[in-house]
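Every protein chain except one is present and positioned as in the full complex.
Labels run A, B and C following the written order; every chain starts at residue 1.
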Amino acid sequence: MAQMSMIEAIRSALDVKLSQDPDVLIFGEDVGYFGGVFRCTAGLQEKHGLHRVFDAPIAEGGIVGAAVGMAAFGLRPCIEIQFADYIYPGYDQICSEAARMRYRSAGEFTSPLTIRTPVGGGIHGGQTHSQSPEALFTHIAGLKTIIPSNPYDAKGLLIKAIEDNDPVLFLEPKRLYNGPFDGDPNKPAVSWAGHELGEVPEGHYTVDFEQARVLTQGDDLTILCYGTMVWVAEASAKAAGVNADILDLRSLMPLDLEAIVKSVNKTGRCLVLHEATRTSGFGAELIAEVQQHCFYALEAPIVRVTGWDTPYPHALEWEYFPGQKRTIEAIRKIMES
Amino acid sequence: MAQMSMIEAIRSALDVKLSQDPDVLIFGEDVGYFGGVFRCTAGLQEKHGLHRVFDAPIAEGGIVGAAVGMAAFGLRPCIEIQFADYIYPGYDQICSEAARMRYRSAGEFTSPLTIRTPVGGGIHGGQTHSQSPEALFTHIAGLKTIIPSNPYDAKGLLIKAIEDNDPVLFLEPKRLYNGPFDGDPNKPAVSWAGHELGEVPEGHYTVDFEQARVLTQGDDLTILCYGTMVWVAEASAKAAGVNADILDLRSLMPLDLEAIVKSVNKTGRCLVLHEATRTSGFGAELIAEVQQHCFYALEAPIVRVTGWDTPYPHALEWEYFPGQKRTIEAIRKIMES
Amino acid sequence: MSSRQNTHGQNQSKLFVPEPPFRPGDTPDFSHIKIPTEHSPGRPDPMVDAYDTEPQATGLVRVLKLDGTICGEWNPKLDADTLRAGLRHMLLTRCVDERMFTMQRQGKMSFYMKSAGEEAVAVATAMALRQSDMVFPTYRQQGILMARGWPLKELMCQCLSNAGDKLEGRSIPVLYSVRELGFFSISGNLGTQMIQAVGWGMACAYRGSDDIAVAFTGEGATAEGDFHYALNFASTYKAPVILNVVNNQWAISSFQGIAAGQGKSFAFRGLGFGLASLRVDGNDFLAVYAATKWAAERARNGGGATVIEHFTYRKEGHSTSDDPTKYRPKSEPDVWPFGDPIERLAGHLISLGEWDEARHEALLKQLKAEVRESYKEAESLGTLASPSKINPATMFEEVFEEIPSHLRRQRQELGI
Partner (left out) sequence: MSSRQNTHGQNQSKLFVPEPPFRPGDTPDFSHIKIPTEHSPGRPDPMVDAYDTEPQATGLVRVLKLDGTICGEWNPKLDADTLRAGLRHMLLTRCVDERMFTMQRQGKMSFYMKSAGEEAVAVATAMALRQSDMVFPTYRQQGILMARGWPLKELMCQCLSNAGDKLEGRSIPVLYSVRELGFFSISGNLGTQMIQAVGWGMACAYRGSDDIAVAFTGEGATAEGDFHYALNFASTYKAPVILNVVNNQWAISSFQGIAAGQGKSFAFRGLGFGLASLRVDGNDFLAVYAATKWAAERARNGGGATVIEHFTYRKEGHSTSDDPTKYRPKSEPDVWPFGDPIERLAGHLISLGEWDEARHEALLKQLKAEVRESYKEAESLGTLASPSKINPATMFEEVFEEIPSHLRRQRQELGI
C-alpha cells in the first residue's frame, strides 16, 4: 500500500495499464512532456515513450475522433480532455460515433476507449473551468459514465474503464485531486495523506462499475451523491445529526439501482445531491427511478440540492456551490416532512 | 384563416418575420433555392432575396457560430439544422456561446437567434434521422426549448421564438409535418387538412412560451407530453377509456410548472411521455418536479413511457416508438395502483 | 451574381452569396471549363516534398483522353484483364444501383442512394489498394464493395433490413459495415469518418504495420470540423492515410461553390497543411488508379498523408428522397464535359482492341441477370414492407458488450 493523492492514483492506473498492455496509449492537450495541466500524466512519456504518451492539437473533436479510429482498429486509447467544459467540440464524436459504433456495425467495430476529464467547481475556475456535464452523457445510449470521489476508487475504476470494451467517460472531480473537500472553502485545505481512501495498492486492481459505495449507514434518510458532493454529504449529515445511508454512486451509467432502492425502501426519505445545474441534471433521473421503485415507502418528497440553473459564476462560486448550508437545510426539511 | 400543414405554418411564420423585420435572415443546408429538404423554406429565397435566405456549407458548428456573431451584432438569424441528429457539431457554439453570451458579457452581447430542427421518429429514418435530443438542451442554462405539436402552435411559437431576445431551440416533430399521427403506422396517413389545429391565420400572431395547452380535461390522471406524443396520448387515453388531463407542454424551458402542478394535484396520477431515450430524458425532470410539488396528492408512482435506451433502430422502428400499446398499458397500470 | 441577387434586395446588402452557374430553366454550358487533354501535370516521385505537388493540386491529373487514348506520365500500365475487371465492377455497381432504386420506388425499402457517374472513384481506388487497407467510405462508394467482392445478396439484405441483414436492420439502407473486406461501418453523420481514418492510420503506424487507411468525403462535407481535424492530425503525426474528397459538384441541392468558396480546388486545402495533394479526373479510371497507387506508396513509405480531390459529377439525384430537376437543369448531367467513367473505360478498351460492343452488351446482360438473381434471393428474406423477421430482442443488444440491467428491464417492459 502506498499513500496517493487522487492525481497520483490516476497516474498509477495509467502507468499500470501502459506497462501491462501495449495497446494502451494516451494523448491529449499537454499530456506528453509536460504531464498534463493537472499533472495526471507526469513522467509517463519519459517512462513509456513518446509514441505512447503524446501531445495532441487543441481539437477535442479531433482527439476523440482519432481515438475512435484507433479503438476500432483494436487499440485502447485513453485520452484526456483538459477540462470537461471543453468537451463539447468532441460531443458529436462521442455521442454519434463512439457510443453507437458497436450497435450500428453489429459488433464488427467497437470503441474501447476511455475519456478522462476534470469536472466540478471549487477552484475559482468560473463558468469555463467548473462544469459538471454528466447528464449530457448519461442520456446517450452506449456510453458508460463514471465519477470517483477518492484515490482508491479512482485508480480501480480507471483501470476498469481502460479494460472495458465500451466507451467510458471518466469524470475526475478536480476539487478532490489533492484532498477531500467537505464544501467549506474557509477551512484549510486537507490532503489525502493519512486518509484511509488515500491508501492505494501500487499494482493492478479494479473497482466494479454498477456498485455504489456505502459510506455510512443509517435509518433516517438516504443521500445519493457522487464526486465532490460525497464529502459534502458526509459532513452535512454529521452536522445535521442524522443517521444517513450515504451512497457514493461512483458509476452513473450503469447505475446500482438495487442498492439505491434497497436503501430508500429502508429509510423512506431521500436527498439527491449534485453540482451540475438542476434542470435535467442526473438528479432528475435518480428521482424518477426512486419514486417509481420506492413509491410506497417514501414518507417525504425527494429533494435535490444542486448547482443553480445558471452558468458557474466566478466571484459567487460559493453561493453557487451546493455546500453544507443548503444540504443541511434540505436534510432538515426532509426529516421534518 | 387558412388551412396549413405544419410545414406551411412554419413557412408562413418565416415569411411573416422576413416581411416585417429586415434583421431576420435564414440560412442552413439546402434552405435557399431548394427550400429545405422538408420544404419549410420553399419560395422564401425567391420572395425575399438571396441575401436573406441562403444555403450554408455543411458545417453545423459553422452555421450556429456565424449566427451567434450575427445575433451579437444585432440581427435575428433563424437557422435550420437539417436533422436534430446532426446538431452535435454545433453543440459547443449553442451551449458554450449562444446560451452564455448575455451572462458572461453582462448583457453587452446577446444571442437573439432561433435554431429550427426536425426531431423524432416514425419516418423510417433510423438512428440518424429520428433522434429527440431535447434533454441535452434543457440542461443548459440560458437556452429556451420549444416543441409544437400542430400547425397553429408551430406558427405562433416560431414567431415568438424569432422575436425572443434569447436563443431558442425550436424542435419540429417531423412525423407531424404533414398530419397528426396517433402512433399507429398501419392506419392511412392523415393530413392537417380539415383539422381544427390546421386552421392558421395568415398574418402575425404569437403563442406564449411557458404555457401548456390543455387538450382534454379529466379527473383520472394527468398525461404530460409534447410533440408527436401528444397525439399518441390523446388516442391512448381514449382507447383506455380514461378521462385525462392531457397537457401539451409546448415549451419545455421555460416550463409551465403551474399548470402541471395544478393538474396533478387534481388527478393524483401522472403519466409522462416522450420519444427520446429514457435515462436522463426530459421525463425525468418532469417527474422530479411533479413528485416534489404534488407529493401528497400522488396516489400512484409516476410512470414514464419513452423510447428505449438504445439507438433508434430502422427495421424495429415501431418496437422502439412509444406507441399506443405501451401508453395504454401504462395508463392501466397507473389507474390500477 | 445572378438576377436573384440584385432584384430582390430589400436593403443595401453587400453580402455575397455564391450561386451555381445554372438553375432549372437555364441551358447549361460548360465551355468555360477547360479540359486539359494533353496537359495533365506530371507524376513526381511519391516521396516528393508536399509543397511540390502544387501543380497537381491545382491542375487535373489525367490519363484517359475523351477519345479513349492515353497521355501523360500517370499511365498505370494496367493489363487488359485488370481493365476489364474494373469495367465489370463499375458496370455491376450501376446495375445494382438501378435495381435498388427501382425497388425502393416499389416500396421494398425505405431509401436508396446511387453513385451513377462516380463509379470510377470507388472501384479504381479499391483496386489500387490492398484489402488490408481499411477504407472509410461515405454512402456513395458502394463500388468498393463490388471490387472487393461482397456478395450482392448481403448488400441487398442490408438495404431491405430483412432477416438476412447482418446489421440486424438497425440502420437505414446503404450504411454498410464489412470489416472482413476492409470496409468501415458507414456513419450517417457526415465527415466523422475522416478523422477516424487518421486515427486508424496512426494505429497502423503504432503497430508497425504498413497498412494504411483510406477515407472518402463528399466535397460538401469538407466543411465539417472533422475534415479539418483529419488534415491537421494527418499532418502532425504523418499518418499513413489517403484523404479522398469526391467533388461531384453537388451536395444535395447545394453546388460545390458553397463548400469551395473562393478556393481553386479542394485538393489545395491539403497543401495548406503541408500534405501532398492531387486533383484528379474522377471519371478517368486510370487516373484514379494511378493517383491512389502513388499516394499509397507515399503513405507506406512514411511520407504521410495525401489529399486527393476526385473531380466528378453526380449524375442522378442525391438519393431517393429528392428530385434534382428542382435545383439544376435536367440536361446538366448530359452536357457535363468529362463524360461517363464507364463509357470512357470501355472506349479505351475498345481502342486497345480488347473490348467491343457485343461483349459489352453481353456483360451487361449477365450482370443484370446476376443482380436480378441476387435480389430475388434477398427479397425472399423479407422487405421493409413485409412483417419484420428481426427479433425485437436484438434491439437491446450491442448497445454495450453485455446487456446492462436497465436494458434488461426495458426489454422485459416490451414483453420479450
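FYI, a residue touches a chain if its C-beta (ideal position, glycine included) is under 8 Å from a C-beta of that chain, and two chains touch if they have at least 3 such contacts.
As the structure is a prediction and not an experimental result, all values here were calculated from the model.
The missing chain, though absent from the view, touches A, B, C when the full complex is examined.
Considering C:Tyr112, C:Tyr176, C:Tyr206 or C:Trp336, the position touching the chain not shown turns out to be C:Tyr206 (whole complex).
Taking the complete complex into account, A:Gln45 is the one of A:Gln45, A:Ser105, A:Thr145 or A:Ser236 that touches the chain left out.
Of the options B:Ala59, B:Ile115 or B:Ala161, the residue whose C-beta touches the omitted chain is B:Ala59.
Against the chain not shown here, chain C presents residues 11-18, 50-51, 202, 205-208, 223-229, 232-238, 257-264, 268-275, 302, 304. One chain is missing from the display, and on chain B it is touched by residues 25, 51, 56-57, 59, 61-62, 65-75, 77, 89, 92-93, 96-97, 101-110, 141-142, 144, 164-166, 210, 254-255, 257-258. If you put the missing chain back, the residues of chain A touching it would be 22, 29-30, 32-34, 37, 45-52, 54-62, 85-86, 88-89, 124-129, 278-279, 308-311, 313-316, 319-320, 326.
The definition used in the following text is that only the chains that are shown with their structure count from here on.
Among the remaining chains, the Cα-based centre furthest from that of chain A is the centre of C. Per-chain CA centroids place chain A at a distance of 41 Å from chain C.
Distance between chain B and chain C, defined via averaged C-alpha coordinates, is recorded as 35 Å.
Residue positions 168, 170-171, 175, 187-189, 225-226, 399, 406 of chain C are each in touch with at least two other chains. Residue positions of chain B with contacts to 2 or more other chains are 61, 85, 88-89, 127-128, 279, 308-311.
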